[in-house]
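A single protein chain has been removed from this complex, and every other one stays in its place.
Which chain is which? They are A and B, in the order written, and residues in each are numbered from 1.
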Amino acid sequence: AQAQAGSSVQLFGLMDIGVQALKASGTDTRYLVNSDGNTSSRFGVRGTEDLGGGLKVGFWLESAVSVDDGTSGATSTNNKDSVSGGLTWGRRATVQVSGPWGELRLGRDYVPSFGNLTTSMHPFGTNGVGSSGIMFYPVPANGTTARTNVRASNSIGYFTPSGVNGFYGHAMLALGEQGAGPTRKDGQLTGVRIGWRNEALNTSAAISKTRYATGDYTQSNVGMSYKWGPARLMALWGRNEVGITRTTATMLGTQWEVWPQGELRFAYTWLKARNVASDATHIAIGYVHDLSKRTALYTNLAKVDNKGRGTRFNVGLATTQPGGDSGGFEAGVRHSF
Amino acid sequence: AQAQAGSSVQLFGLMDIGVQALKASGTDTRYLVNSDGNTSSRFGVRGTEDLGGGLKVGFWLESAVSVDDGTSGATSTNNKDSVSGGLTWGRRATVQVSGPWGELRLGRDYVPSFGNLTTSMHPFGTNGVGSSGIMFYPVPANGTTARTNVRASNSIGYFTPSGVNGFYGHAMLALGEQGAGPTRKDGQLTGVRIGWRNEALNTSAAISKTRYATGDYTQSNVGMSYKWGPARLMALWGRNEVGITRTTATMLGTQWEVWPQGELRFAYTWLKARNVASDATHIAIGYVHDLSKRTALYTNLAKVDNKGRGTRFNVGLATTQPGGDSGGFEAGVRHSF
Partner (left out) sequence: AQAQAGSSVQLFGLMDIGVQALKASGTDTRYLVNSDGNTSSRFGVRGTEDLGGGLKVGFWLESAVSVDDGTSGATSTNNKDSVSGGLTWGRRATVQVSGPWGELRLGRDYVPSFGNLTTSMHPFGTNGVGSSGIMFYPVPANGTTARTNVRASNSIGYFTPSGVNGFYGHAMLALGEQGAGPTRKDGQLTGVRIGWRNEALNTSAAISKTRYATGDYTQSNVGMSYKWGPARLMALWGRNEVGITRTTATMLGTQWEVWPQGELRFAYTWLKARNVASDATHIAIGYVHDLSKRTALYTNLAKVDNKGRGTRFNVGLATTQPGGDSGGFEAGVRHSF
């Protein structure tokens, strides 16, 4: 049925699905029908109420969707363990109050240091075989599997008002809410992001630290995006520290509007590892073709190369050979509502 | 996207989130970002169709939302075990047919004896550190964890037509639908509620009985609410029997409209225990401030005191000392859509 007209609730979403071929050293090629090659699929409900005097209150509920099988995505109640098995509003669940002084946001939300890994600073954002996540997400170590490299639950966030001389900022405190004992502060995150943008340049630095009894997790990064004619040049530096381990990645890339409906994407990333995994590189090229404002076709091609005896990094299919590489190709359609 | 206009489906919901501090004898203070300090957060879809001749049919799907982490709530398929792990329409899932003769409702719904535990008879309803649930919900005993103190699945409910001389009534039969053997009638509930209200007075008595092979569960209560000037005076008596155990609580309290936008809340409850737990008291004070018809700020402060060697009752953080007490404070925002 059609929903009633009148007020302030919005159903929204995005569906991205395509076919994917993956190949890694020592394995057969795998073919997949896969979600999210271009943008993360989602279903959500959101709304805003104007309280007068510049004050607004709003809510946001957003869940992940795997279009290929109808499952949703995980969340975490304590920023330490993963919870899944049906629809969760794991992508975002917040109530926010905003005014001339900025915005206060409570609930489950993106951490400050995630902002630089999206398409604002990385040509592919966190999707597909070109995903920034391949090189810029943390490597689990010594019992610490960080769950806060993208979002955190039980968070209190503050955003500066938009448009004050181009500056923007985001600070977050998120609680782990564990019981007593040595792990009781596990999952507690503090993070901050500061940036500046005008019509051509956007640059920002961020750091988020999460406490874990098995080894704290720190994500820090600096991104830059510069519009140069039809191209947007991008550079991203990011570091993940889990206990005494450390991976540091640097990316140079571009989103290039080759004609009004088409955007070429390219990114090259090199990663240095310490006390964990091994060095690696990631090269990706893609093309996005708009069919309308809401719908696009896309294709991506990427390769990840492990250095030395490394096997950690791949585009979705693990290599079975030390120092092996893996490659992936995908083509799909993205549709938003 | 915006949903189409035209007919009869309503998206509805409520989001309540705040910060909470809890302290119990012998433990450190715990800080939480927590949902539902004032009202239970929810997301739902509902609609009605007029069939003519005074006959209506409607449906209602409602799920719980933990705004702090994006999880939903549990349900039970047999009124005995709990099912969770993703969105369930566990708050309510019904189809109802109504006419001049009343309303017939099938599915998962509130049990008759829950009606008296809400804000109609208790100043805090079942939310936050002042929640009626702390003293008026059953204590598990001898293997019986009652799942029917709030809702029951597989139910057939009848509601009397509204506005017949002020009388109202609700009867329910809910099936447990277990297999064969000694537990085959487990989870079968029968309940009834009868009340009367006019502009000033609202009073009602209810009883629900659920069969469990490990010990039947009976919830009975009597509530009264009387509007006296700006104040609504409330009294509630409730008993929970699980097998041979019994807890009986009595509450006196008020919701007091101190000015058009603000309501003060107060409740004092004492509980007598037999064959389980120990006596205890619960005192709570709160304030709710309306920012609009849809949005409010609130704060609550409460203390639970176990008598004798008791440790069973608390405001959300268990005491580690016999006869210990616990206290909680919270402040948050509630927004409905």
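Basically, a contact is a pair of C-beta atoms (placed from the backbone, for glycine too) under 8 Å apart; a residue touches a chain by one contact, two chains touch by 3 or more.
As the structure is a computational prediction, the values presented were derived from the model and not from experiment.
Summary of contacts with the chain left out: across B:S25, B:N38, B:S66 or B:N154, the touching residue is B:N154. Touching residues on subunit B toward the chain that is not drawn are 1-5, 7-13, 45, 47, 49, 51, 55, 57-59, 61, 63, 72, 75-77, 83-95, 97, 106-108, 153-156, 174-175, 177, 180, 184, 336-337.
Even with one chain removed from view, subunit A keeps its contact list with that chain: residues 1-11, 13, 15-19, 27-28, 30-34, 43, 47, 65-72, 85-88, 291-292, 294-295, 332-333, 335, 337.
The working rule: only the chains that are shown with their structure count from here on.
Chain centres here are Cα means. That of subunit A falls 38 Å from that of subunit B.
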